[in-house]
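Note that one protein chain is taken out, while the other chains of the complex remain in position.
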Amino acid sequence: MSNDTTSRQSWWQRIAHPGQFVAWTTPLLMPLAILTAVLFVVGLWFAFFNSPEDYQMGDTVRIMYVHVPNAWLSQFVYAVITVSALGTLVWRHPLADVSMKAAVPLGALFTALALFTGALWGRPTWGTFWEWDGRMTSTLVLLFIYLGIIALWRAFDDQLRAARVVAVFTLVGAINIPIIKFSVDWWSTLHQPASVFVPGGPRMPLSIQIPLFLMFFAFTFLFLVLHLKAMHTEIKRRRVMTLQRKLAQRATP
Amino acid sequence: MSPFMAMLRRELRLALRGGGDVLILVLFFMIVGAIVPFAVGPDQTLLASIAPGIIWIATFLAMLLGLERLFRPDHEDGSLILLRQAELPLSAVIAAKLIVHWLVSAVPLLLASPILALLLAIDVPAFGRTLVSLALGTPALAAFSAIGAAVTVPIRHGGLIAPILIAPLSVPVLIFGVSAITSPQSGAATLFLAALSVMAVALTPFVAAFAIGSAED
Partner (left out) sequence: MIDLGPHAVFIIWAYIGVLISVFDVIAWTLFDARATARQLATLEACNPRQRRPETAA
């Protein structure tokens, strides 16, 4: 962080100041929230009233409209956390660990929802809530990694130190996730020569694509809004902790 | 004597001085393996078919049990700070620790596995494959243990968190490890297992050193 070039700071450096970041992004919150709500309303309307049943899945295709966005977010959020972890370790950006801390619980929630909706889709389609197929199993492992990160973070007292250690573990996870995915896929095809229906396969009719895309963007914007709001809260929480520490220091001597 | 060899000797001596540790690890491995038949029933064919899985689970749990030893004592008596300032880079120190950890926590399990194989009714060719797969897979488990231990050193009760972190990372090891014994594609699984171990062992010293370094400053 160089303070000497105040006149020609890049936006990157300018948002590095937490207070500035809050001031800059607060006006964004309300429009984004409204956009999310509109997307949800339109998406749900399409999902229930304006899309046909799939010729193969019947009405259960409607579960896909909430399942696919959650499954996408479970991986997208991990990508966000990974980039934030790089931000913490490589660039030492002060907001990166705030972003990481705000995103992890959201990622865990979306992953859990992907599993939940997947199970409810699997019951009518495969005849069982849980199938040890490649997708579901690697999503379950991803959920364990998220929960592990949360547990690791909560175990630390010192938040700044926690951020760096969690960032290292997050990167280890990021390297490992493709390996886990590969091994689980290999394993599940080994045990059952898969003939699983692949959602989003070769060619979906437009009437199914429209609600899918709407819900996809609705959930993605939902994540962005919640992430931003949680980052603001986290920044305030850090200020609270600093003030409390100051108060305690003043009280002791 | 080179610093690396000195480090190896120090670690080995420390690990073997409390000889009870190794014995407890082997005992734990045996007991986990031997308690399964009580839970699933004494059916010989069933036991033989799930035996590779049992042996791998017992190995996995036993190696989780021993990971506290990697950095915790050095962290508590302050020698970890000294080691960070040593001439030898921290990653080399951790590589030495990793080698010793594998020697004292995986090799005893390998030596004890014939008894477990006998109890679980594994035939001889399958047992040969079991030994190969354990020998190839345990380095990766040791490496993941080292990462888990390094990440949780600063936490006072890190021992409970490390297994939660390590278990998801170890999924590929268990998959390829058991497949190398039982599956029709055991050749491919063995190669994958070896590749995984090579990669994990090569990267772990740097990752663990980085984790310890970033927690301290």
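Observations on the model:
Letters A and B name the chains as they come in the text, with residue numbers starting at 1 for each one.
What we mean here is this: a contact is a pair of C-beta atoms (placed from the backbone, for glycine too) under 8 Å apart; a residue touches a chain by one contact, two chains touch by 3 or more.
Note that the structure is predicted; figures quoted are calculated from it, not measured.
In the full complex, the chain left out of view touches A. In the complete assembly, the contact with the undisplayed chain comes from A:L109, out of A:A16, A:L39, A:V77 or A:L109. Note on the undisplayed chain: of the listed residues A:A16, A:I63 or A:L212, the one touching it is A:I63. Residue in contact with the omitted chain (choice from A:R92, A:R154 or A:K236): A:K236.
Residues touching the missing chain, restricted to chain A, are 48-49, 53, 58-60, 62-63, 66-67, 70, 106, 109, 112-113, 116-117, 120-121, 123-124, 222, 226, 229-230, 232-233, 236-237, 239-240, 243-244, 246-247, 250 (touch as defined at the top).
Going forward, only the chains that are shown with their structure count from here on.
Rounded to whole angstrom units, the spacing between the C-alpha centres of chain A and chain B is 32. Put simply, chain B touches chain A in their complex at residues 147, 151-152, 154-155, 157-158, 161, 164-165, 167-169, 171-172, 175-176, 179, 183, 185, 192, 196, 203, 207, 210-211, 214-215. Looking at the complex, you find that chain A touches chain B at residues 89, 141-142, 144-145, 147-148, 151-152, 155-156, 161, 164-165, 167-169, 171-173, 175-176, 179-180, 182-184, 186-187, 190.
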